Each structure stands twice: as structure tokens, then as C-alpha cells.
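Yeah, one chain of the complex is gone here, protein chain that is, but the others are all in their spots.
Labels for the chains are A and B, by order of writing; each one numbers its residues from 1.
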Amino acid sequence: MTSSLTKVLGAAGLAAALSGIIASGPVHAASAEIVLGAIVPSSGPFAEWGRTNTATLQMLEKQVNDAGGVNGAKLRIVILDDATKPAQATNDLRKLAGDDHVLAVAGPLTSSAAEVTFPVANEMKVVATSQASSKPGVAKNNRPWAFRNTIDESVLGRATVPYYKKAFNIKSVAIIFDAKDATAATVGSKIMPGLMKENGIEVLNANDPLSFNTGDLDVSAQVTKIKALNPDGVVVSADYSQAVTVIREMKRQGVIKPVVGSTQLISSAILKAAPEIPIVAPATFYASMPGDKPQTFVKELTPLLHKISGLPAEIEPSMYDANIYEIGSIYIDAIKKAGVTGKPEDLEADRTKIRDYMTKLSGFPGLGGPIAFNQDGDAIKAFYIVQGQNGAWESKVRGCSAPDGKHGC
Amino acid sequence: MSMYYAGILSDIGILLLGALSVYIILATGQLSLGNAGFMGIGAYITSWLTVEAGLPITVALVIAALVSGAIGVAVGFPALRLKGIYLAMATLGFGEVVRSFLLNFAAMGGPEGFHGMHHISTGYIWTWAVSVLVLVMLIEASPIWLEIRAVRDDETAAGLVGLNATEIKVGAFGCGAAVAAIAGGLFAHHHVYIEPGNFSFERSVDLVLAVILGGSTVASGALAGAVMLVILPEYLRFLAEWRFAAFGALLIAMLLVRRQGLLDRALLRFAWRGSRA
Partner (left out) sequence: MPGAGPGVPKTRSNATPTSPISFWDAFVLIQQLVNGLTLGAVYTLIALSFSLVMGVLGVLNLAIAELFMLGGYFGFAILLARLPLPVALVAGMAGAALVAAIVERIGYQPFRGAPVVTPMLSTLGFSIILQNVATNVWGSDPLQLSDEVLSGRFNIGPASISAIQLVVLSVTVLLVASLAFLVQQTSIGRALRAVAENRDVARLLGVPAGRITLIAFMLSGSLAGAAGVLIGVHYAAITPYIGVEVGLKAIAVMVIGGTTRIWGSLIAGPLIGIVEVMTVAYVGSQIRDFVVYGLMILILLLRPQGLLGSGRGDQSQRV
């Protein structure tokens, strides 16, 4: 009897402790402080990106504070993990905007999270800018507070496919995509088939879409089908870690054909999958990018990434690290130039000022060139068609996501 | 109340409904690992009705609950042939089939998901959650509950004393499916966007977990479980990247300390007496 009572009390105590839910709440420093928020996936399947994003933002925070802060106030970036779960990302945003009183939010990373988090950003009237979402129309559906420091995949594809066609003399392709991943499925089933048609490339499996699901180990049957079709090239629309599986299988079955895809392919991991298979994809940043700004960024960030456990030894700053660094920098610029006070009573006005600054932004000096935002909330910036082969990305074409293809980059 | 707590509360309300859907079926001794499938059905039907047909949310939820309930009954009949873990695995299969179907259901976006729903308030979610919880608790206090427990404890004996086990078990499946559909409909209108990945095996397991952790012998256990499952990961944030590993360990610890779940009849009676003393 007593032992069972102890157990009940023990369990109740555990539960009581839990219901104390972060009872302490945010601590407000007395001194002037500028607070920004970020939502990154530090656990779950995208943990690696979330963790390097975290290191990037901490570096930015230190850089700004070492240089005297923002308008004399100290910068603090509150970074929350969404565990790659969309519902957690929404609560992260509510916490950042509602409890931590941040001026603006960087993130969330995935399109699935952005889809549910951006509506909350609109409801709470706070700017949220995704560092990676590239599924068409996600920010557009959630104006005016949602932004993405990324370019819509259909815009990128318009420059990628012609280069791919010319470089490898492509007349026919087979398309394979991850049906469970919203971005990959949209690119693989809608955007790429359309672009191929525009460019006079035949899609050999147009009536027989080839797909697999996130988490699938085996894509041998799909690749055998591709092999039988004998295309000049293969469209792989999947997140890089899934694409690795496909490219490995292509190598195994001897399908050594140039691969093309979306920004989702950009990573150092994919270059190791099959160095002999050329990979063409668009990127707004890559670690070996020439130029003072990107090289300083890479030089400063890389040692910090090496300190994080559980990352590969040869880890390099990713495109999403560059994107979130730019997002943070844009917010700081907005605070400096748009008369943001950072005082609690001005919070609503400050957030609106940041939003209006973002909307009107032009020529902000990003890592890869000037940045602005279009009416859909997506970035107008330079991008590069990069080709990965023998273990490194090499830039082939410089493009611009402005409507006319040049002004603003 | 801050928006953050409102968001957490909404999540708890939705999970509570999902957990109750498992609880209702489990009360008759049937374990369902496919209730995320019913949630998905409810989410897609409700969303279609409000966005495409322009119906008010409450009407849409009721229709979705009825349709899902009918599907639940249809699933419940063949499920009678299976018991225990075999039934659990068949329902697991059902959940995967539904998810696979939604992924191929191009009319509502397939993998691209579906939008256009209007956001609902935390109060609205909790109106549903409390109503269903009270309803289940009323049933628990009624003679019907004795019949349900008799069927769970010994189906053959229940049959001998004239109880219709088939009716009770299939009915429970129908009711559980209806409640899950309401949870799904509310989920869709809370997040204003749905995609097939929202209704995976992982969510089915979450629903079962809430019931078992909270206490699977009383309806209020579902509430306790839902609160724990939503709040625990938030509370463990200070552990950074070890947050979910700790969550797993705590889950095992909870089961070890109290395998019948946090709440049970003995504890409720104890608390009841204590409060009157």
C-alpha cells in the first residue's frame, strides 16, 4: 500500500513538475536590448542544418555586439528548436513573438513548417523570413508579414534547365521525385515537366511518373526503369539526403547520366555520393564562392561549425547558413535605419517598421550580391547554376531572380 | 493569456480529442494504431466542406464526424475477427493506406497539401474537447459502461448474459472514428494547412501514448496524457539537442513507475475523499 502510494506521489510529482511549464518565462534585461528570434530544426532529420544555423546566428550576435551592438543596445537572438515538426514551429513563433517580444523572426526552415507558421506570423503581426523554404507560393499566400530569403524553384529552374541542356546536350530526360516531400513533389511533378517542354526536352516517363517516399532505402526498381528508358539525363527532385540514395543507386546500376534538380540538392554530402555523376542545381551560395564577403563568412564560420559535435569533419557553411545570416543582417539594418526603438511600448510600431523596410528594401549587400524582396515576399537576388563533379561545386552561370532577369542583382 | 499558451492549449485540446478517440475504442478491449487515418479523413473532409462548399465549420465537423464514423463502423466489422496486437497491426495498415491515399489524392493537393481554411480560436477547440470529454464521462457513469467493460473483460461471458458484443465493439469503432475526425477537422482549421504527412503512424502512436500515459481506465486520463505529451517537449527545451532523448527516457520512466498511467480509479477516489475531508 505504501509503496503504491509512493509511486502515485512520484508520478504525480513528475506530472506536477511538468505542468510548471517554463514557469520562469523570459527574463527581461534591464539594460537596453534588441531581441530577435529564430526557429531552426536542431533535432530530427534536419538537425544538421538547424545546428549550423544556430552557430551562424550566434556568430552574428557576437559580431554585432563586439562592434558595439545595435544603436548602442545589445543584440540578443533567441533561437528555438522546432524538431523538424511543423506544429512545434508554430508554437515557437508564438513564444518568440508573444512571450519573448522579439522584433522579427528568422525561420522556419522547411516549407511544411513555413506553411503553418507564416499564418501565425500574420496573426501576430511579426515578420518571419524562411531561410530555406522554396516550395512555390508559400510566402505569397501569407502576405504581408511572410518573407523568404530564397527564390521560388520555378524561377531558378528557368535558368537551370537551359544550362543543363546546353552543357550536356540533353534531348531527353527521366524524372524521379520524392512524393512525400511537398517541395520535391511540386518540382518533380509540375515545374520540371513544364520547363523541359519549354526547352524542347522530351520527358520519357511523362505518362508514368516515377516516385519514392522520404525514408525509402531502396529505389532500385525506379532506377532500373530509368535505365531501361535510357534518357540523356535524369531529373532528381528530392532533398539532398534522399537524393543521395537515388544517385548511389544510379551509380550501382551503371546509370552514369548527368543529374539536374532544385536547390534541395545543394549540399556537400551529395558530392560524395557518386563523384563521376555530374550534378547541376541552382544555389544562392556555396562555400567555395569567390568574393571577399562570402570568403570572410566561410573563414569565420567554419571553425565554429567544427566545434559542434555530431557534424561531419569536413562540414562547410551551407546555403541556408548564408541565408539566415543575411536575414539576421537585414533585420539589424532595418532596426538601425528605420527608427526602430526596441522599447516594449513601441513593439507593434517597430515590427511594422521592419516589415515596411523589408518590403521596400533594395540593394541590401548580401553575401552573394544585392538583395531585395518581390511582391510575393521571395528574394530578388543573384543565383548561380552550379555543377558538382569530382567532389566540388563549380559555378557555371550567374542568374538573377528579378522579373526582368537583371535589375536588382 | 499569451498567444504561446493559447497555442499550447489548442494543441492539448486537439490531442485530447485524438486520445479520446483511442480511449473509446480501447474501452472495449480493442487497440487502434490507425486513428491518425481517421483524423486525416476528418481533416480533409472538413477542410473541403468549409473551403470548397463554403459550409460553416461546425456543420462541416458534424458531417465529417458522421462520414468518418461510418467508415469506422465499416472498419470495425472486419476488425471483429482480430484481437490484441493483430488488430493493432491491421489498424496500423489502415492508417498507412489512408496516408498513401491522401498522398495520391490530387484533387486536394496530394503531397502539396491543402490550404484556404479559416483559423479557429482556442475557445472553439476547447468547446468541442470539453463537450466530448463530458459526454464520455457521462457514458462512463451510466449503465452502458458496465456493458462495455463486461465486453472488454470477457466477451464470451458478456455474450452469455445477453450483451451484444458485436454492437458494442463496432459501435465503439464508429464513435472513436467520429471523434478522431473532429480532432482532425479542428487540427486542419487550427493550422490552416494540411498535408498527408500530418497523419502518419507517428501521430497514431502519439494518440495511444497520451491515453496510456494519462491512464487508460478513466476518460480524464486522456486529458492528463494530452497535457503531458504537449508540455513535456516544451519543458525539456533547456536540454537542447538531448531534449527528445530525455523525452524517451521519461516516457519509459513514467511507464515503469506507473504502468496503469497517471490517473486511475483508485487515485481519483483517493483524491475525491481527500478533498472532502
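To be clear about the criterion, contacts are C-beta pairs under 8 Å (C-beta built on N, C-alpha and C of every residue); 3 or more make two chains touch, one makes a residue touch a chain.
Here the structure is a predicted model, which is why all the values come from computation and not from measurement.
S.K.: Touching the absent chain in the whole complex: find that residue among B:53, B:70 or B:245.
M.R.: Of the listed residues, the one touching the omitted chain is B:245.
S.K.: For the full complex, which residue in B:12, B:39, B:65 or B:103 touches the chain that was left out?
M.R.: Missing-chain contact among the listed residues: B:103.
S.K.: Residues of subunit B in contact with the chain that isn't shown?
M.R.: For subunit B, the residues touching the absent chain are 31, 78, 81-86, 88-90, 92-94, 96-97, 99-101, 103-104, 201, 205, 208-209, 212, 216, 241-245, 247-249, 251-252, 255-256, 259.
S.K.: Could you list which residues of subunit A touch the chain missing from the display?
M.R.: Residues 43-48, 179, 208-218, 220-222, 224-225, 227-230, 241, 244-245, 248-249, 251-256, 267, 269, 272-276, 309-312 of subunit A touch the chain absent from view.
Assume only the chains that are shown with their structure count from here on.
S.K.: Could you tell me the distance, in whole angstrom, between the mean C-alpha positions of subunit A and subunit B?
M.R.: Comparing mean C-alpha positions, subunit B is 33 Å from subunit A.
S.K.: Which positions of subunit A touch subunit B when the two form their complex?
M.R.: Touch list, subunit A to subunit B: 7-8, 10-12, 14-15, 17-22, 42-44, 47, 51, 80-81, 83, 86-88, 90-91, 94-95, 97-99, 112, 115-116, 119-120, 123-124, 135, 141, 179-182, 185-186, 310.
S.K.: Quick check on the complex: what are the subunit B residues that touch subunit A?
M.R.: Residues 2-4, 6-8, 11, 103, 110-113, 115, 119, 191-193, 195-198, 224, 227-228, 231-235, 237, 240-241, 243-244, 250, 253-254, 257-258, 262, 267, 270 of subunit B touch subunit A in their complex.
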